[in-house]
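In this view, the complex is presented without one of its protein chains, the others remaining in place.
Order of writing sets the chain letters: A, B and C. Residues in each chain are counted from 1.
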Amino acid sequence: MRSGSVDALPRPGQTWAGWRRAAGTLWGVLQHDRFAFAGICIYALFVLIALSGDIFAQLVYGARPALTVGFVAAFFVALIGTSVGIIAGYYGGWLDAVLMRLADVAFGIPYLPFVIVLVAFLGPSLWNIVLTMALLLWKDTARVVRAQVLTLRERGFVEAARVLGSSPRRLMLVHLAPNVLPIALLYGSLAVGWAILTEASVSFLGFGDPARISWGYMLQDAYISQALSGGAYNWFIPPGVCIMLVVMAGYFISRGYEELLFPRLRRR
Amino acid sequence: MARPGPMTRAPAEAAAANGPLVAAEAVQKYFPLRRGLFARRAPGEYLRGVDGVSFAIPRGSSLGIAGESGCGKTTLARLLLRLITPTAGRILFEGVDLSTLDGPALLAFRRRAQLMVQNPYEAINPRFTMEQALAEPLVIHGIGTREDRLDRVIAALAQVNLRPADAFLDKYPHQLSGGQLQRVGLARALMVDPIFLAADEPVSMLDVSVRAGVLNLMKAIARARHLTTMYISHDLSLVRYVCETTMIMYLGTVAELGPTEAVLASPKHPYTQLLLAAAPVPDPGRPLPEITAPEQVPTPIGPGIGCPFQDRCPQVMPVCRTVPPPLVFVGPKHEAACHLYGPH
Amino acid sequence: MLLVLWVVATLLFLIFRLMPGNPLAAYIDPNFTADQQQALIHEFGLDLPLWQQYLIFLRASAAGSMGQSFFYHAPVAQLVWEALPNTLILVLGAVIIAFLIGAPAGAFLAWKRGTAVETAGISLALAVRAAPEFWVGMILLAVFSFSLRWFPTSGTASPGAQYASLWRQLTSPDFLRHLALPLLTLVLYLQGLPLLLMRSNMLDVMEEEFIVMARMKGLPEGRILLRHAARNALLPVVTAFALVVGYSLQGYVVVENVFSWPGLGRLLVKAVAAKDYPLAQGAFLLIAALAIFMNLAADLFYTWLDPRVSYAKR
């Protein structure tokens, strides 16, 4: 679906002065930024965008499903994973055994094939993709949170809270949950990347929501329209770069978290 | 510190008011060793944490429990506070069996019995300020109004010599030293006005120079409030400083029990003798003594026949191999579980 | 393990059977009479009660026959067994190469910590890891196949190629040329995990007491790195083998489709697209079995590497 309204969108200037200014900026980034690489990527992206306004419109439009899926799925993954992890770790016993068996099953189900099958039969909508991801991806968070709860449970302050007569609900909500929150967020931010990649893959394979243009859909469009053989790099490079940058942003956020979480790393 | 009114006691408890505050009757706690989900366990496949322990703590007295790591002293403390329940035997608190407590009765027990944990750096929830940590017991038990809780917290801080109290209210645990945190731990335990306080190695992770401060505070508060205390330590010199009565544990059993001075001055059980001989003393004139006990790693796993100390005992007799020794009196209020003093 | 497989199979059965719409819709010619439709439904056992269908399904799955494909008019078992070797070659080859490249590269980056080489290396590894693998595949296709014409664009063999044996096929230059790009795509996708894991493990292990001890012993630095640090750091990386196998599933389904590689992933996508549920079911079950089996293999390998973990304890 080629949008007709793209001419209204502003185009970056392509004059010689513009190029020089951009090169100067790039050089500055390279010199001062530790992650200059990301800078180059962004720059390359805008150069490519400049080459095709039509694709620019789709790119902007395609960001919405990617980010929606990413954040909504990550939220549910973190929520389910954390709850399961806390409950399994706190109560132990048969409840723990059952929940962890469930996690094993979720682990044994091949993730992307399952999403494809489920989405294909539930109907190709964004929310079905989110649903299937939440159904399968909670397991990693749950395991890590559970392990964390098991060590927290032995800590003095949890023991003391029990001696003070805290109810299980209070123990889990007031004492355990805030202390596993950082690690849940860490896994949540990783899940953002996962969800975006999954949505892109599903769309690329043709099981995406046909009502929405997403980056994955754009790539599929390029692929079946023979963009590869035609050498139309400006058609399929930008969406991929967008996905890559957003996923990388997720990684960097989680790495930043990790450094806050485990200050030991900071010394390196 | 502002105290709530005297607690109302049920008639049954009033009857027990003259008896010991805490009494353990043949308490056992076995932990199953981890096996496969459906595998059957042989009789020896348990870890005998506490293995048939009986004693009583009279009201207002202090009991010290000493022994090597793994002897079951921490398990015993957790049993007395009903963090875990015994495999067999009974624990009576004011004459009431702890395992029968439930709901409101259990909550009432939680106001009477409190704990000081070992590691000061883990004693307070890292996400709580000192004010939150100290107010939590009040919130749980609905003590005081929202307004006067702050006053109570400030009073509690002052009581454990954290002055000026205002300076500590908004601090997080990582901003305090180990000694200060352990004082907060003590203050928190006292917020609900308990009558029984168990302390599990409360100073073992503190620096030598600040240990005395915490110990002195505990002693002073226990005396002022007529607290019944139980103090767990692997360090006999600390037990001697704090406790009137001493109990030596070995592999989940009571080896010796008696007035602290009697136990330390004339130890009767060979294990107590071994501990005392091996303990270092700050006396350069006393070289390291010779020890004749065989080297043997004690293990709490296995069927456990006879005296638990038999493999390391220099005075072992044939009877020790088959019959577990009962506690017998070896002096006034002084008991030892050893066949040397028995009828054999 | 079998339990997991059974749960997966059951889940799958329920999903397919409880879906709205007639699964035969795509297969049944609108011109068929009602009787003909009924006969077909009967042929596929769709008129039986659900529990009977389930029992038949279980028995058939256990026996290895998974019914008849609506779309290909061929036994599902035959179709998936034909696709399996192609997938195995691709996945195993990629996972092994990814580890062989990723782990040493990670150790190298750990050794270079704090330098520009490390920053650049990590950024690059992360970027490749974050890029959607089908997109990487598309770029490779566009550059190396369409523009430079170094590699073929799809399939496993040039038209007309015939081989006397599987081994002949695998070692033929034609096959390897077909394999190169999909393999490279998958390797690029998979290398990130072993690389990053190895690096952070190395950094952790280097702080451990026994490394300090080795220094105190006056052992040469190279020996400390290789014999003590690297071997210990490798252990969790091997555990991650299972994880990587899991990721590879995500990867190969997509990569197979980009390169029209006739493996299980492509078969699954085709079957789902054609609503050919016996085939989709069969392909999915085999993929699941493969994943579970590889997890188990990773476990066993780990046990062999680390004497502290015996399989019984896990």
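FYI, contacts are C-beta pairs under 8 Å (C-beta built on N, C-alpha and C of every residue); 3 or more make two chains touch, one makes a residue touch a chain.
Note that in this section contacts and distances are computed from a predicted model.
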Given "NADH-quinone oxidoreductase subunit N", "C-deglycosylation enzyme beta subunit", "ABC transporter ATP-binding protein" or "Dihydroorotate dehydrogenase B (NAD(+)), electron transfer subunit", the protein name in the UniProt record of the chain not shown would be "ABC transporter ATP-binding protein"
Out of B:Val50, B:Ala135, B:Leu215 or B:Cys338, only one touches the absent chain, namely B:Leu215
Per the whole complex, from B:Ala199, B:Leu275, B:Cys307 or B:Cys338 the residue touching the absent chain is B:Leu275
Had the left-out chain been drawn, it would touch chain C at residues 207-210, 212-220, 223, 228, 231-232, 235, 305-308
Per the touch rule stated above, chain B touches the missing chain via residues 68-69, 163, 177, 179, 207-216, 234-238, 240-241, 264, 274-288, 291, 293, 295
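The working rule: only the chains that are shown with their structure count from here on.
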Contact graph of the chains (line, ring, star, complete, other): line
Separation of the C-alpha centres, chain A versus chain C, in whole Å, is 21
Between chain B and chain C, the Cα-mean centres are separated in Å by 55
Taking each chain's centre as the mean of its CA atoms, chain A sits from chain B at a distance in Å of 50
Among all residues of chain C, those touching at least two other chains are none
Flagged in chain B as touching 2+ other chains are none
Per the touch rule above, chain C residues touching chain A in the complex are 1, 3-5, 7-8, 11-12, 15-16, 19, 113-114, 119-120, 123-124, 126-127, 129-132, 134-136, 138-139, 141-142, 145-147, 153, 203, 207, 246, 249-250, 253-254, 257-258, 265, 268-269, 272-273, 275, 280, 283-284, 287-288, 291-292, 295
Given the complex, residues on chain A that touch chain C span 34-35, 37-38, 41, 101, 104-105, 107-114, 116-118, 120-122, 193, 197-198, 200-201, 204-207, 216, 219, 222-223, 227-229, 231, 233, 236-237, 239-240, 243-245, 247-248, 250-251, 264-265, 268
Contacts from chain A onto chain B in the complex sit at residues 97, 155-157, 159-166, 170, 174-175, 178-179
